[in-house]
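Excluded from the complex is one protein chain; the other protein chains are retained at their positions.
Chains here go by letter, A, B, C, D and E, matching the order in which they are written, and residues are numbered from 1 within each.
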Amino acid sequence: MKPTLNSPEPAPLLAFGAHPDDIEFGCGGVIARETLAGRKAHFVVCSRGEAGTHGAPKQRTAEATKSAALLGATIEFLKLDGDAHLEVRVAHAIKLAEIIRRVRPSVVLAPSLVENQHPDHARLGRLVRDASRLARYGGLKKLRRQKPHAIEQLFFYAVTPDAEPREITPVMIDVSEPEIVATWAAAMHAHASQTSTRNYVELQLTRARLLGARAGVGHVIALFPNEPLVFESLAHAGRGARRF
Amino acid sequence: MKPTLNSPEPAPLLAFGAHPDDIEFGCGGVIARETLAGRKAHFVVCSRGEAGTHGAPKQRTAEATKSAALLGATIEFLKLDGDAHLEVRVAHAIKLAEIIRRVRPSVVLAPSLVENQHPDHARLGRLVRDASRLARYGGLKKLRRQKPHAIEQLFFYAVTPDAEPREITPVMIDVSEPEIVATWAAAMHAHASQTSTRNYVELQLTRARLLGARAGVGHVIALFPNEPLVFESLAHAGRGARRF
Amino acid sequence: MKPTLNSPEPAPLLAFGAHPDDIEFGCGGVIARETLAGRKAHFVVCSRGEAGTHGAPKQRTAEATKSAALLGATIEFLKLDGDAHLEVRVAHAIKLAEIIRRVRPSVVLAPSLVENQHPDHARLGRLVRDASRLARYGGLKKLRRQKPHAIEQLFFYAVTPDAEPREITPVMIDVSEPEIVATWAAAMHAHASQTSTRNYVELQLTRARLLGARAGVGHVIALFPNEPLVFESLAHAGRGARRF
Amino acid sequence: MKPTLNSPEPAPLLAFGAHPDDIEFGCGGVIARETLAGRKAHFVVCSRGEAGTHGAPKQRTAEATKSAALLGATIEFLKLDGDAHLEVRVAHAIKLAEIIRRVRPSVVLAPSLVENQHPDHARLGRLVRDASRLARYGGLKKLRRQKPHAIEQLFFYAVTPDAEPREITPVMIDVSEPEIVATWAAAMHAHASQTSTRNYVELQLTRARLLGARAGVGHVIALFPNEPLVFESLAHAGRGARRF
Amino acid sequence: MKPTLNSPEPAPLLAFGAHPDDIEFGCGGVIARETLAGRKAHFVVCSRGEAGTHGAPKQRTAEATKSAALLGATIEFLKLDGDAHLEVRVAHAIKLAEIIRRVRPSVVLAPSLVENQHPDHARLGRLVRDASRLARYGGLKKLRRQKPHAIEQLFFYAVTPDAEPREITPVMIDVSEPEIVATWAAAMHAHASQTSTRNYVELQLTRARLLGARAGVGHVIALFPNEPLVFESLAHAGRGARRF
Partner (left out) sequence: MKPTLNSPEPAPLLAFGAHPDDIEFGCGGVIARETLAGRKAHFVVCSRGEAGTHGAPKQRTAEATKSAALLGATIEFLKLDGDAHLEVRVAHAIKLAEIIRRVRPSVVLAPSLVENQHPDHARLGRLVRDASRLARYGGLKKLRRQKPHAIEQLFFYAVTPDAEPREITPVMIDVSEPEIVATWAAAMHAHASQTSTRNYVELQLTRARLLGARAGVGHVIALFPNEPLVFESLAHAGRGARRF
């Protein structure tokens, strides 16, 4: 049931972002935690951030590439409708499903579905959710060249605090280890064009410290599972996050 | 963070029930799963079922004792206000906290807080939740003889399907192993006074099969965590429950 | 207010499905119940299931045709975007509204709006909901050839348990009569391509038995009304579903 | 399943109110509708309104007695903890269960459970919900002299608009008939001490008109079922409430 | 932080409607209140109501123009996909963002996001929400000719009672002043084609009286803020709406 636990090489993690810095700001600490433990991670970034107030596409691409490397992840850029122009089209979901079949991850990460955030975020989240299904349907013509693949779990991350869904009980990933926090911070700072005018890095670390304080550890990142989680026994089902 | 995982003897599991058969019908398969894996389990039953339509208190006590033994659990009966008479009183919560300090469990199980079920169920759930806190407060005079104890996690179980809370994402425990299902069924059948007129056992196994079908396994019992769960990494965070 | 109740021939029921087997698996027992009582039923199936893992389009069409006949319903196939390709377009809603104006049903059935299921299901549900409105607007040019029609009620059905909406109180339809259960089961088994590898039929009957147990009858199918229900008096407003 | 529908004399309706005017203001039109159709109705009023700003207990008792008569209902007063002093005690629920066993109603009406209203309202609602269960448990010593009774359905009414629960889909009862509206209005005006300073009657009729406009009729009162409603077929399941 | 409070000329209010009468019926009283206080108001109407049952496009345009004038607002018509044909396209959101940058409002009003209403309403609401973000992103090529603009707040209005969102705490605007009520009523009556067959005006005034009764004033219109509201102190944070 959980082949990734004991296998010599766990299945890779696949993370999708709408903009060059979404993955890092939303769940960079989790990526660092996983690659540090020897898991492969791959990023798919669906725009060059060309509609943002700061940073030219070329610079943003370079920043994302550097940041992924710091986190130990590989990266690719996928052109869909462009920054601030993303729409929910089946054709996009099929492209994402194609990547899922190629990378064959156990865990997929995508921006949350909360609508009241940057419109690209929730739309990409919906596309990834649909793509995770399409990836395992056998009859899809456009995907015929690749073997169907069923992922183990889809988790949503929240790029900003108000993107945290209220109707899903989160899963808390402990990222307190100093090496992880440092790597995460470095990866966020690599997006220099975004951190020059506003303190995004501090915002994210503050969020993680606040959740960590609640859970009795240093830093925590909350992920939101798309499906209830199945465990072999209670011994595997984590511990509760409450210290205050 | 998860000392129970590798330690030679995991901390015991403590389950509370309002009536002699609540624990078995609500989560007996999980108990069987845990004791089979070598964990100790202890039941606290807070009435003798004396207001029920079927079964005298003496018979119900005997049934519960036999059933607990089948599940590999120890059992004690605690008199609070009596069957169908339970009220939410701090004095009760303190008694329950005393038991928590004595048993020193990592996991506590209690009936869910959904109000629209047998009134004793939700009230006991609230008392256990409060007791789990009181058990770790250092200054409580009445609990002074016992060292404070912080549990790892409180899970709620649903005695019937309509007692499943809608606002908590459940955790699914796989209880498909034939030995577990058989033990669970036997433990429910031990409550002969309750199963003679209505097919409670079938109801519970049907629920477990339906959840199992959803998760791609044989039988599953859903538990509802009182707090978000903390994990060391994604590799420990289970897999998603979706097969249809 | 409820002219269908006493009229010699009640207005027909109109059910929409995204795939050849959705209606049968989601609410086939209700269809059997209604046609048995002399009501006409018509199915509109919006793909040939061509993206599914099992069953070629031709076979699936034949299966659906046979299954509808078993349930006493007529059937038509409507090409929209194709299986796993459905998008929410006004042009689609207008086509569905055209069918509503033609069939002039009192009750319309559609897959639920829960997003976390096969993407075609929720999208078709939204299209049908919109179509039910468009069908009664007088000024729509493309619908001008047909007289506007106001349906009495739109109910959503859930193809799988996780498609049951949590924020709508369901209406429980008693389908316990042996003849109804048998007809429903036969109609599901008619989709042989879908039932060969997974026990879909058992899944649905188990769901219905579980709901039935809750309501004190044999089998129940839950439907989810799009609007609150209006009754002439309390004597018409059903009875509560609780037996445990 | 719905024996009340065709039986010569339907089982009575039993309505509980925390104060002398709660039933009338919350659902008086429904009472008028039912008694007009030949159903018996009985009111249980659990205080004399002695904490209210206007009206002495004696006057309020007289007003309630007159108002019940106008609605064709019998009435009794039950002393629990007194106006504005009601607490949720099992002893109270047992008293209410005793009345349920005596009156043997099919339908029970109680104030809604929404907490943010007069505290007596929600507490009485909870007591009635618990009493409806206790009334059918066979082993309760204090209720032993009366045969257990299972009601068909418990509906909650909202004394004021903000007491309408948001998480239950309401059932709309059409009370548009002029005779019903007139009787309801007269019953409300009978509470002269309460209507002299504020326009409570207008508030309630306005609510009913607004809901009626939504449903395409004159006046509607919304009731909130404690359990999903079971119907024998779709033909019995009402029609949707939407006209705008 | 609240420059509009003391500034000689407050920033204008910008209201979007899907049909010629949506703004007036949904929140006309608020518009009257603001223009009476000297604030400029501008309407953007995104169809001519050409799919409605009553009223030709030309008549509806004239009615809307007259109605806006009565409310002291300017008006423009924007062609998107046409009445009953609106789809959520980024190109539309960009057009709306262009208007926001041109008008530079502090407050924006849009129809609510509740899905179960006229499909154009919720879709326009989503487009306006997205547009409010796009208006402040610096890098959007198509908007390059206009300076980015950040609005102060986006409020949703509900064209009909069932369009009121349940998950947002509303803000209540007191529109009791006789002059405001009269102006609002006149503006609604200006839509003669819509008010001839159904009493829409009465419906809206009834809604406002019901909310007013709750708040202890004559008439109130509820608006639903897209973001939590920030205040400089409690003295600025209004008073609670409860009188019954």
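Rule of thumb we're sticking to: a contact is a pair of C-beta atoms (placed from the backbone, for glycine too) under 8 Å apart; a residue touches a chain by one contact, two chains touch by 3 or more.
Everything quoted here is computed from the prediction, not taken from an experiment.
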item: Contacts of the hidden chain among displayed chains; value: A, B, D, E
item: Residue among B:A56, B:L78 or B:L140 touching the omitted chain; value: B:L140
item: Among E:L113, E:L127, E:L143 or E:A215, the residue in touch with the chain that has been omitted; value: E:A215
item: Touch list for chain B against the chain that is not drawn; value: 88-90, 93, 113, 126, 129-130, 133-134, 137-141, 148, 226-227
item: Residue ranges of chain D at the interface with the undisplayed chain; value: 49-54, 81, 83-87, 115-116, 118-119
item: Interface residues of chain A (partner: the chain not displayed); value: 160-162, 166, 198-200, 202-203, 206-207, 209-210, 213-214, 242, 244
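Operating definition for what follows: only the chains that are shown with their structure count from here on.
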item: Mutual neighbours - chains that touch chain A and chain E alike; value: C
item: Higher-contact pair (C-beta pairs counted), B-C versus C-D; value: C-D
item: Label of the chain whose CA centroid is most distant from the centroid of chain E; value: B
item: Mean-CA-position distance for chain D and chain A (Å); value: 52
item: For chain C, residues that touch 2 or more chains besides their own; value: 226-227, 242
item: Graph class of chain-chain contacts, one of line, ring, star, complete, other; value: other
item: Those chain pairs that satisfy the touch definition; value: A-B, A-C, A-E, B-C, B-D, C-D, C-E, D-E
